[in-house]
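A protein chain is absent from this complex, but the other protein chains hold their places.
For chain A:
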Amino acid sequence: QVFESVAKKYDVMNDSMTLGIHRVWKDILMHKMNPCPGTLLLDVAGGTGDIAFRFINYVRSVRQRQLQRKLKQHQNLSWQEIFESYQKDKFNSLGDSQVVVCDINREMLKVGKQKAQHLGYSEGLSWVLGNAEELPFDDDKFDVYTIAFGIRNVTRIDLALQEAYRVLKPGGRFLCLEFSHVSNPLLSRLYDLYSFQVIPVLGEVIAGDWRSYQYLVESIRQFPPQEELKAMIEDAGFFKVNYDNLNFGIVAIHSGFKL
């Protein structure tokens, strides 16, 4: 019951701690991914579904544009032919794209499913209970693997990265969105001040849980910085590994390919 209340407050806490900016970070992740219809995505530690829903929205709008372009091209077909092709595509608004949300926490998945129902997401979405260090999937399955604000909580990051490599198809992409290190000294001090003074208070007031958010702030500081994480991703076998800093390094998106 404790976990369920934490899971429910998770989204509220994210909005409060980051002043809603986490939504922008996740949008940027999706734009960087730029998935086309037919993509099979595995979102690890994605409990409450933020990345999954964005993926579905993105793929749906790409698909819409695809269909519109197709219709424009069908200038010389008969009405019957246009009607038939439209019918065929209409029932495929996602273009066979699919996202699997995998999380180690049952309560988070529960909240995610409730959100999906509430927001009207049904097709192309599945929810699986699993551990990032030992994924319940076969090799070479997915086109894209994402882990947003989850890898920080994994005990053996190297194992999670190896698993990510294993389940990706050749040509598949690894994407990680996570808190990272701010190098600018002035910003770093302001960020520390906000993190240590305000965030535990928010945790206490909103979630009744000072300690977890104190721990969160401390664990962010202990997480490997950008270059170190890049090296770890390369060690797992990924190529063309790079990272983009968001908000001066408060958050970073790391990307790599299985070739």
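Definition applied: a residue touches a chain if its C-beta (ideal position, glycine included) is under 8 Å from a C-beta of that chain, and two chains touch if they have at least 3 such contacts; residues count from 1.
One rule holds for everything that comes next: contacts and distances are computed from a predicted model.
Novice: Can you pick, from "Ubiquinone biosynthesis protein COQ4 homolog, mitochondrial", "WD repeat domain 73", "Integrator complex subunit 4" or "Importin subunit alpha", the UniProt protein name of the chain not displayed?
Specialist: From the choices "Ubiquinone biosynthesis protein COQ4 homolog, mitochondrial", "WD repeat domain 73", "Integrator complex subunit 4" or "Importin subunit alpha", the unshown chain carries the UniProt name "Ubiquinone biosynthesis protein COQ4 homolog, mitochondrial".
Novice: Would you indicate which residue among A:Ile82, A:Leu159 or A:Val198 is in contact with the undisplayed chain?
Specialist: Reading the full complex, the residue touching the unseen chain is A:Val198.
Novice: For the chain left out of this view, which of A:Lys70, A:Arg156, A:Arg189 or A:Arg211 touches it?
Specialist: Residue touching the chain left out of view: A:Arg211.
Novice: Can you list, in ascending order, the chain A residues touching the missing chain?
Specialist: So the residues of chain A touching the unseen chain are 196-198, 200-202, 204-206, 208, 210-211, 214.
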